[in-house]
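What you see is the complex with one protein chain gone and the rest in place.
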Amino acid sequence: MSDKNPKRRDFLFTATYAIGVVGIGAVAWPLIDQMNPDASVKALASTEVDVSSVEPGNTITVLWRGKPVFIRRRTQDEITEAKKVKMEELKHPEKDEDRAKDPEWLVMLGICTHLGCVPLNDKGDYNGWFCPCHGSHYDTSGRIRKGPAPTNMEVPKYEFVNANTIKIG
Amino acid sequence: MKKIISITYLIFLLLIGSYQVNAAEKTDLIKIDWSFNGLFGKFDRGSLQRGYQVYSEVCAACHSMKYLSYRNLSEKGGPEFSIEQAKAIAASFEITDGPNADGEMFTRPGKLSDKFYMPYENDKAAQAANGGAYPPDMSVLAKARGGGANYIYSLLLGYEDPPSGITLDDGVYYNKYMYGNQIKMSAPLSEGLIEYGDGTEASVEQMSKDVTTFLMWAAEPHLETRHRMGFKAIVYLIILTVLVYYSMKKIWSRIETEV
Partner (left out) sequence: MSDHDYQPSSKLGKWFNDRLPLLTLSNHLAEYPTPKNLNYWWTFGGILTFCLITQIVTGLTLAMHYIADSDLAFASVEHIMRDVNYGWLIRYVHANGASMFFLAVYIHIFRSLYYGSYKSPREVIWIIGMIIYFLMMATAFMGYVLPWGQMSFWGATVITNLFSAIPLIGEGIVAWLWGGFAVDNPTLTRFYALHYLLPFLILGLVVLHIWALHVPGNNNPIGIDIKKPSKDTVPFHPYIVIKDGFALLMFMIVFAFFVFYSPNILGHADNYIEANPMVTPAHIVPEWYLLPFYAILRSIPDKLLGVIAMFAAIFVLVILPWLDTSKIRSAVFRPLYRQFYWILIIDVLILGYVGAMPAEGIYLLVARVATAYYFIHFLIVLPILGYKEKTIPVPLSITEPVLGGSPNLGIIKNKKSLN
């Protein structure tokens, strides 16, 4: 062990280690990132849906980004019911107006916010949706009213391209 | 150290040699100094955009490019059309989609996420329409031919009258770079065949060069990223190698043996 200049030795080894670690990190990233959504998946951003044939009181389910989207044409009763709910009764307070741009049309991701099951239509204690997995009840605005789900069903970004077509995404 | 360099050199020679063996192939191709070759090689955007024009106005009538999507046209490292331009290009094609709620297929204008429009329904239709010769898909063509870009470029410029003594069947053309010299595609390009949007003169050489560049990009869309990343990676490796070399010297200096 004849080291004349221990300081330089230490610096040399530290620099070597440090730069080596940076390299390992740089190699790890591509191997991790390859599991992220790829370019072709990201490109499938939006879907257009023709809703001209949906009658009031009916729901259609379409697939968007691999997930079901509920599009419900609500009846006047359902709209009234959704609007009269008081905010303090809600676990996740959201006004119906904020959820449905056009009150007649409710567009939301048909996924229970508890653990990701698809709730059943026209079921449950609040005339909306009911999740069979763990018993979450949603109202006619898709808001959580009872059960383990923490939040309302999510409303995706959507717009009316024309009177008959909704573009989701 | 010298020893190592000479070993590395030897390895290189061996590998390159084995490659030469693999690639020992036919006629000398016309060689161009492509902008995408070399350590920092990049595509010439203008050439890529013109190349797409040649492809869409000439080649696309018969040749599919089924692994490319319209979104690729606006991606970095490619022709880099603006998103609007790429959308307009996509929308100019009628894409079959479906089935709709009634179970019917329908057509709609193309979107960025759509694959390139296919000129034929399937390979058989393509063959039937071209006298039995299947026009190859062009997505990876530039990598699927020995000689790569130079081969495609040479082929496009290689049409000539057959030498005396060779008779050709109907629908077969003479090309000095084609394997066997007989090709079922007639010379696809002629002077001024298309009018370039950017005013470049559409000579056969120019069009060949542009469309070859475009095909090279289509086959290797990440080429620019690859070159950039490669340079960084190799510089990094060299720095680390030098550091490790001195660390090694230091460590081995504790004992009286040469590394």
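We call the chains A and B, going by the order they appear; numbering starts again at 1 in every chain.
What we mean here is this: contacts are C-beta pairs under 8 Å (C-beta built on N, C-alpha and C of every residue); 3 or more make two chains touch, one makes a residue touch a chain.
Bear in mind that the values here come from a model prediction, so they are computed numbers and not experimental data.
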Selected residue (touches chain absent from view) among B:I83, B:A125, B:I166 or B:M248: B:M248
Touch list for subunit B against the chain that is not drawn: 3-4, 7-8, 11-12, 14-16, 18-19, 21-22, 24, 39, 67, 72, 136-137, 139-140, 143-146, 148, 179, 219, 221-222, 226-227, 229-231, 233-234, 237-238, 240-241, 244-245, 247-248, 251-252, 255, 257-259
Missing-partner contacts on subunit A, residue numbers: 29-31, 33-36, 38-41
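Going forward, only the chains that are shown with their structure count from here on.
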Geometric centre distance via CA averages, subunit B-subunit A, whole Å: 40
Contact set on subunit A toward subunit B in their complex: 1-3, 9, 12-13, 15-16, 19-20, 23, 26, 39-40, 43-45, 50, 53
Sites on subunit B touched by subunit A in the complex: 69, 71, 75, 100-101, 112-113, 236-237, 239-240, 243-244, 246-247, 250, 253-254
